[in-house]
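Input: a single structure, listed below in C-alpha cells.
Shown here: the complex without one of its protein chains, the others still in place.
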Amino acid sequence: MKINRYSVSMALCASLVGCNSHPNELRSTGGSELGAKMAAPVGEPIQAVLTQAPDVPPAITRKSPAKVVVEIEVKEVTMPISEGVNYTFWTFGGKVPGEFIRVRQGDTVEFHLQNHPDNKMPHNIDLHAVTGPGGGATSTFTAPGHQTQFTFKALNQGLYVYHCATAPVGMHIANGMYGLILVEPPEGLKPVDREYYVMQGDFYTVGKYREKGLQPFDMQKAIEENATYVLFNGSEGSMVGEKALPAKVGETIRLFVGNGGPNLVSSFHVIGEIFDKVYPEGGSHYQENVQTTLIPSGGAAIVEFRLEVPGTYIIVDHSIFRTFNKGALGMLKATGDEVTAIYSGKEVDDVYLGDKAASGSGKAVAKATAEMKSGTLTLESQIAAGEALFKGTCSTCHMETGLGVPSVFPPLAKSDFLMNDKARSIGVVLNGLSGAVTVNGTKFNSVMPPMSQLNDDEIANILTYVRNSWGNKGTAVTAAEVTAVRASSKRPPGAAE
Amino acid sequence: MLASLFLVWAIFAPVHAEKVETSFYDLEAQMTDQDGKSISLDYFRGHSVIVTMFFSSCPHACPMLIARLRSIEAKLTKEKRLNARFLLISFDPKVDTPAALLALQERHGVDSSRWRFATPKIESKISEIAAVLGIKYRKMPEGGYSHSSIFAVLDSYGKIKYRGEALQEDAEVFVEYLGK
Partner (left out) sequence: MIWLILSLMLTQERALTENPMILAGPGILRPFYPPSESEKEIKVEAFELQQHAVTNAEFLKFVMEKPKWRRDKVSPLFVDSTYLSLWESPTRLGKQISPKQPVVFVSWFAAKAYCESIGARLPTHFEWELAAAASEAQADSRSDMTWRQKILDWYGKPAPERLPNVMGNKPNFWGLYDLHGLIWEWVQDFNSILLSSDSREAGKLDQAKFCGAGAIGASETDDYPSFMRLGFLSSLEAAYTTKTLGFRCAKDRMKGK
C-alpha cells in the first residue's frame, strides 16, 4: 500500500493554514497526564477488531498504549431499508452504521481507508476522535479503486462519531456513511454484563415511507429536513422480533448510542427502563436517573441500566412520530423470572362505573331533568329515570327484581312497609334505617345506609319507580316532598346533608 | 557443441533486468534553457536533482522558491553540492524567453553550471510535467499563474525520491534526500 506522502505533506501544510474544522482541545489536566498521553506505543502493532452493529468489540485489557492498525473498506451497496424497499447505501465496511472501532486513550492509530473499485464516488473519513486537519479527511480523500493511510494519536477519551466528509457531505452522510469510535480511558470502562452498538440516522427517499422498489436519495427533502425514514442501525426492523437485542434479568447493559444524522437530533429513550447512568455526548462525566437523553446529530451517548424485570423493552426516539411512522423502533428482550415487587403486571381489571355512568343515567335521567325544568314531568318519565338510578345503587342490596336477599335485605316488591307510609319511605332513603323491621310479616334486622347524597329529584324519581314496580302501585313522589322531609329530619353523622 | 553455444548465450545474453523503478525521465520533453540551448528533460541524468516549476513574473512565491533552493544548496556538504543539480521549469513559455531566464539567473547569482531554468517547447508538455511532479497550476484570467509549490528530489536515474511542500517543509528534509 502506497503511503501518499503528498497527502501527508498537504495535511501538514493545511494544519498550518488552519483548516481545522474539529478542534479537540487538549485537556489541561496536568503535565504528567499529558506525558502519559504522548507516550510511545509499546509492543507489536495490533490489528483492530472491528464489529458490525449491534455488536461491540471486546473491552481492552492492556495497560499500555499500542499501535493499532484499522482497515476499513468503503463499499457502495444496494440493500433493503425496509420490507420491499431497497436503497443504495454508501457504507464503511458493508453495512450501516459503519464498523465500531475500539481503542485506548494514548493509542497510535494507523488508519487505512480503502475505496472499493466498484464504487463510483470518492470518499474520505473524518473521525471526531482525531486531533488534526479535518479529523483525517484531508489525508484520506480516496478515489475508487485506491486506498489511503494516515496515522493519529487518540489523545482524548470518549465516544466519537466518524463520517465521510466528501462534498456534498450531507449526501454522503445521508447515504449511511457514519459510525462510532470508542476511545477508552486508560483504566478502561467499568465492566458490565453486555454492551451493544446502536446508531440512529435519518434517510430521505424520493418515494414515500414504505413505497416499494429501489428508492433514490432525495436531495431536496434532505435540505428541507423532511425525513422519510428515521432508523436505528440502517434499516427498519433491524432490532425487532427475532433481531431484538437479547439480555437477561439482573444484567447491567451498556449501550453505545450514536446519531449519524444528517439532520435530526435524537430524544433517546428505552420504554420501561430508566438509565442509571448516562454519559451525555459520550463525555467523561455521567448523570444518573435519566429517562430520555438528547443525542445531537454527529454526536453520541453512553447509557447504562440494570434490567430488573423481564419483558420487551422498546428502544425509541421519543419524537414519537418517528417511532411509529418512520421506523425508529428497536427492541431489547430481557428473559428471566418475574419480580412482582417491582412490577406486578395487571392486578385488577374491573368495570369502572365513572360517576353515575353505569347506573344507566343518560337518556332517561336527562329527559326527566329536562321535563322537571319545564314543568312537564310525567309519571312515566319519573319511573324511567328512577329505574336508571335504582340500578347500581339500590339494586345492590334490594336486587333488580326488588326481592331483596332473604333474611338480610327486605324486599321492595309488594312491600307493605314501603307502601304504607310515603313520608317514612322518603325518610328511610334520606337518613337510612337500622334496627328491627317487619316487612310482609318477616323480621329483618340490618343496616341501610343513608342516601342523602342523592338529589331531591333523584330520590323522588327512585321512589316513584319503586312504588310502581314489581306489582306495586302508588302515586309519584315529588321533589318537593323529598325537600320537606330532608328539611324536617336530621342526617346521621357522616352522611351528606 | 550445443552445450558450448548455450554457455556463450548464457554468459552474454542480457540478464532479464528487474523492472527499473519509475523514472521522471520516462516523460520526454524538449526545453529551451537560459542560454537559448535545447535541453531535454533528462539533462541532469546521473546527478541528484531537485526539480520545481515556476514563472519569472511571479511576484511572491517564486522568488521565495529560488531563495529556498539556494538555502538548501548552502546546507549541502561540499561533496554533495558538487553532485547536486537544480532544474526549474517554467509554466509560461511566452514570457520566459531565454533572456528572461538569464536575467533570473543573474539576479539570484546562482551557479550556472548546476542550475538550469528552462521552458518546455511544446505547451502541452507543461501540464504533463506538472502532473508527474504533482504540481497543480492554473493560468489566471488576470495574468500569471496560481500554482502549488512543490520540490521533487530525483536520484541519478530520475526516480522521484521525495516530494514536498517547497515553502512549508524544513529545508533539512530536502538536504537529506538530495544527499542520498
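Just so it is clear, A and B label the chains in written order, and each chain counts residues from 1 on its own.
Just so we're on the same page, a contact is a pair of C-beta atoms (placed from the backbone, for glycine too) under 8 Å apart; a residue touches a chain by one contact, two chains touch by 3 or more.
Only a predicted model underlies this, so the values are computations on that prediction, with no experimental measurement involved.
S.K.: The chain left out here touches which displayed chains?
M.R.: Hidden chain, whole complex, touched shown chains: A, B.
S.K.: Consider the whole complex, including the chain that is not shown, and state which of A:143, A:379 or A:496 touches that chain.
M.R.: A:143
S.K.: Can you tell me which of A:69, A:169 or A:294 touches the chain that was removed from the display?
M.R.: Residue touching the absent chain, from the options given: A:169.
S.K.: Can you say which of B:39, B:61 or B:102 touches the chain missing from this structure?
M.R.: The one listed residue touching the chain not shown is B:61.
S.K.: Since one chain has been left out of the picture, which residues of subunit A touch it in the full complex?
M.R.: That gives, for subunit A, the contact residues 10-11, 13-17, 19, 21, 76-78, 88, 117-122, 124, 133-134, 137-138, 141-146, 165-171, 175, 206, 216-220, 223.
S.K.: For subunit B, which residues reach the chain that was dropped from this view?
M.R.: 22-24, 26-27, 60-61, 124, 127-128, 131-132, 134, 136-138, 140-142, 144, 146-150, 165, 167-168
Keep in mind that, in the parts below, only the chains that are shown with their structure count from here on.
S.K.: Determine the centre-to-centre distance between subunit A and subunit B, using the mean Cα coordinates as centres, and give it in whole Å.
M.R.: 67
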